[in-house]
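The complex is shown incomplete by one protein chain, all other protein chains being positioned as in the whole.
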Amino acid sequence: MTFSVAVSGASGYAGGEVLRLLASHPEVSIGAITAHSNAGSRLGALQPHLHSLAERELTETTVENLAGHDVVFLALPHGASAEIAAKLPEETLVIDAGADHRLEDPLVWEKFYGTVHAGTWPYGLPELPGHRERLREAKRIAVPGCYPTSSLLALTPGFSAGLLETQDVVIVAASGTSGAGKSVKVNLLGSEVMGGMSPYGVGGGHRHTPEIEQGLSAAAGENVQVSFTPTLAPMSRGILATATARVKPGTDAAALRRAWAEAYADEAFVHLLPEGQWPHTKSVQGSNHVAMQLAFDEHAGRVIVSCAIDNLTKGTAGGAVQSMNIALGLEETAGLTHQGVAP
Amino acid sequence: MTFSVAVSGASGYAGGEVLRLLASHPEVSIGAITAHSNAGSRLGALQPHLHSLAERELTETTVENLAGHDVVFLALPHGASAEIAAKLPEETLVIDAGADHRLEDPLVWEKFYGTVHAGTWPYGLPELPGHRERLREAKRIAVPGCYPTSSLLALTPGFSAGLLETQDVVIVAASGTSGAGKSVKVNLLGSEVMGGMSPYGVGGGHRHTPEIEQGLSAAAGENVQVSFTPTLAPMSRGILATATARVKPGTDAAALRRAWAEAYADEAFVHLLPEGQWPHTKSVQGSNHVAMQLAFDEHAGRVIVSCAIDNLTKGTAGGAVQSMNIALGLEETAGLTHQGVAP
Amino acid sequence: MTFSVAVSGASGYAGGEVLRLLASHPEVSIGAITAHSNAGSRLGALQPHLHSLAERELTETTVENLAGHDVVFLALPHGASAEIAAKLPEETLVIDAGADHRLEDPLVWEKFYGTVHAGTWPYGLPELPGHRERLREAKRIAVPGCYPTSSLLALTPGFSAGLLETQDVVIVAASGTSGAGKSVKVNLLGSEVMGGMSPYGVGGGHRHTPEIEQGLSAAAGENVQVSFTPTLAPMSRGILATATARVKPGTDAAALRRAWAEAYADEAFVHLLPEGQWPHTKSVQGSNHVAMQLAFDEHAGRVIVSCAIDNLTKGTAGGAVQSMNIALGLEETAGLTHQGVAP
Partner (left out) sequence: MTFSVAVSGASGYAGGEVLRLLASHPEVSIGAITAHSNAGSRLGALQPHLHSLAERELTETTVENLAGHDVVFLALPHGASAEIAAKLPEETLVIDAGADHRLEDPLVWEKFYGTVHAGTWPYGLPELPGHRERLREAKRIAVPGCYPTSSLLALTPGFSAGLLETQDVVIVAASGTSGAGKSVKVNLLGSEVMGGMSPYGVGGGHRHTPEIEQGLSAAAGENVQVSFTPTLAPMSRGILATATARVKPGTDAAALRRAWAEAYADEAFVHLLPEGQWPHTKSVQGSNHVAMQLAFDEHAGRVIVSCAIDNLTKGTAGGAVQSMNIALGLEETAGLTHQGVAP
């Protein structure tokens, strides 16, 4: 028996990656593939890398086209998924790759997005303490943002173990351009991005900051304040997060290493590298893996964690499929690869 | 039942790609993983993208370590495989990703490689006429070079159908840098290659020219002469071959299109795109697919074929696994993906 | 005394490059800087690399704003310059970086551009035989296209010397993405272009083909037919043209080399590399230099010429400034650098 799955937003990068993964998933069949302005097109014209689905036609993103599947993936612009999700049957597993249902605090949502909060769904990052359980048999799942995925995986073990100070947490992350979506903007042109780096959304205004703080605060049991700066790197995929926090007095390097090692000892996808080996985003390209390393800078009294993910796979579509697997009671790793495409 | 497979040259790009594919192959188990100077290392230190094999230790590339497997992949420097292959049991399937057993004419081999010819093996490009049959139950397979794979797939249909002149065939191909191997040379440094393009091996001296002419001549039934120019492009993977030939008088665009369409109609991995859509190497990245398009330039009287492959997958390791599947009687597509990793 | 210069199309890549060069030119002062939809903006907001002009405001591209300068550069979309040029004073030196005034044959213009031909101006490629003279004291100059610049410089010496056959000329060129302009199209997004290559405008339809044939035919004294295929490479700047032609019987390698060496012996910007050294586009990045090498493939009976330019400098703005220098009676190299920015 296979589960039928519909994918909306199929002409974008997130939707395309969901389809790439589902096409190799042994326990699903792909039903409706929907889009907005591209409805009516061959998928092969928009996503030429999806060879086995090239002749499929995109239909309109409507409740009618999406309903009637066991699973519906929403890969829509922020703010667009809540309305559709509300009209889908309760027994349908709805997985939202957008931001609408990630935040718990309606006031924070309104501050950063300016609309009414649509409610909070189970959060699709099963490696965080307690989250895997909440995903089992869930019917609604909010897929984390790609920056929060890398940032939360990087620092949660230290906060859960009570080893880190909650102030002066600093995260600087470099993302490939696909994180900005398939938006036709001058600053995303190849001529502009190749060969250079730039920051954006600096100074607390980035919408991912509250999502990161929400997760780290939950781990710490108290408010964590994060300075988060995203930068755009000249690569299509990948996030390299450099996350640092002040270490509580009396904590040594061994205690830090132990906290991270134990947190991820049983995880299929999160991999603390052997000491001295640092992560490279290409080593996880196209895979659901997370490569991580940490060092204790005794001089500055800070731990530095480096965490590499593929923003489209573990950071979006892979995390979504992993969460789907849990919710459906399938093998958590089904349809997901362990090997990155490198070099 | 699974087939046991040994992989030599595992620290290089070709060997790493063979392992990447085999790790997801449903009918093989990976036995010895061997290297030369890196024997004794963890695979994870050399190929950090192969997460599920990270803790495997590389052993020395010797006949002893390779023998005793059902299949042995040789991903060794040109000239090194013949000696080892000669000592492996006859019943072992030996698949050589090097050049040693590709050429049929010993004189040509000696001219281009300067050593004694080691003999000719069945050629692992099953999409060429007659080749799939020769691979069934073969025990020795020569994997084509990456440039010949793209060049032969691009032009063979026209020569097989008798539509092309055998003189003034011109192929200009752009390759990603992994085609040059993991060689530490100044001209392959990232600082040198990023942001620029350059040719190399120009003027008939490139070792892939005789291999391309051998294949095209077989298709044409007479000698084909090729001007082949490879260029190095600022990307890790991929080959884009632009192949052009003079069209015989009386041939029109429809006849050309028909020849290519029919040649690949039943192929799982070779995909003639809809008219007007041109291939992009990223659409086949990490996959065994070949994306192809052609146009008839009536003004110049020439057909232009554009062919995109991943040099490490279809161009090397994927073609090798596909050939292995045929030789072992497995599903030809086993362990190979149809979707490229894009964007 | 300095010459006053106005630059239109200043928000695009060609206009930006003209300004970059003029800002260091010792004998000009920059007057009006104009644009269309970006009129009213600070130049620094659109071209942040032009630090010394950052506070200049863009005005509307009108005849009024452009007139009254000694020199006017038109870096406008194809078809837009003819109308403005016609209204500028006769004594103003007008340099058109667009296509409108490059072609000599009105029928060819109409076939490829679909509009009425605006007339032919002296062609700004002074290294072609006879062209430097036509540029002296010219008041109207058509800047060659970037592909024609590299293609014509690559093959003209052989046709001028009567060493090449006029049929089966094949040129395959790889261009950086800035050649496509600052157009916000999905296929030009960084996510799409980084890490891959693709062809475009294949099969004789590319508008640069007639411009290349016009120049080569003039050199040969008879019609030359060219198969031209442009490809898009993952780099911001640069063109690498691989140009090949059949060599006339009785021509040897030395005669070929002599023809090219003599053609460019006295040129400041065109550099035939020492034998065995091949050009790299980065070696000419940001400079007005042309790096070239050739080889005689005796086996195929063809010469292969590899020619690297910066598409925005020698291929557009640098060629324009060089032509301006000649027309104004200045040192031909004024304001142009000989060193590329590498690595």
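Every chain is named by a letter (A, B and C) in the order it is written, and numbering of its residues begins at 1.
Keep this in mind: a contact is a pair of C-beta atoms (placed from the backbone, for glycine too) under 8 Å apart; a residue touches a chain by one contact, two chains touch by 3 or more.
Quantities reported herein were computed from a predicted structural model and do not represent experimental measurements.
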For the chain that's been dropped from view, list the shown partners it touches.
A, B, C
From the list A:Val116, A:Ala261 or A:Ala300, which touches the chain that is not on show?
A:Ala300
One chain is left out of this view; which of B:Gly15, B:Gly195 or B:Pro279 touches it in the full complex?
B:Gly195
Please pick, from B:Pro234, B:Pro279, B:Gly301 or B:Gly340, the residue that touches the omitted chain in the full complex.
B:Pro234
Of the residues A:Met235, A:Ala259 or A:Leu272, which one touches the chain left out of the display?
A:Met235
With the missing chain put back, one of C:Val7, C:Ile33 or C:Leu50 would touch it. Which one?
C:Leu50
Touching residues of chain A against the unshown chain: what are they?
168, 170, 172, 174, 189, 191-192, 194-200, 202-204, 209, 225-227, 229, 231, 233-238, 240, 242, 244, 246, 278-283, 285, 293, 295-302, 304, 306, 308, 342-343
On chain C, what residues meet the omitted chain?
13, 16, 20, 23-24, 42, 44-45, 47-52, 54, 178, 194-195, 236-237, 271, 273-274, 277, 279-280, 282-287, 289, 291, 337-343
Counting contacts across the full complex, list the positions on chain B that touch the omitted chain.
13, 176-178, 180, 182, 184-186, 188-195, 234-236
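Quick note on the criterion: only the chains that are shown with their structure count from here on.
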Chain B against chain A, contact positions shared by both copies (same if over half, else different)
same
Please indicate the chain closest to the centre of the assembly, with centres calculated from CA atoms only.
B
Separation of mean Cα positions, chain C and chain A [Å, integer]:
45
Mean-CA-position distance for chain B and chain A (Å)
35
At least two other chains touched by the same residue of chain C: list those residues.
189, 191-192, 194-195, 234-236
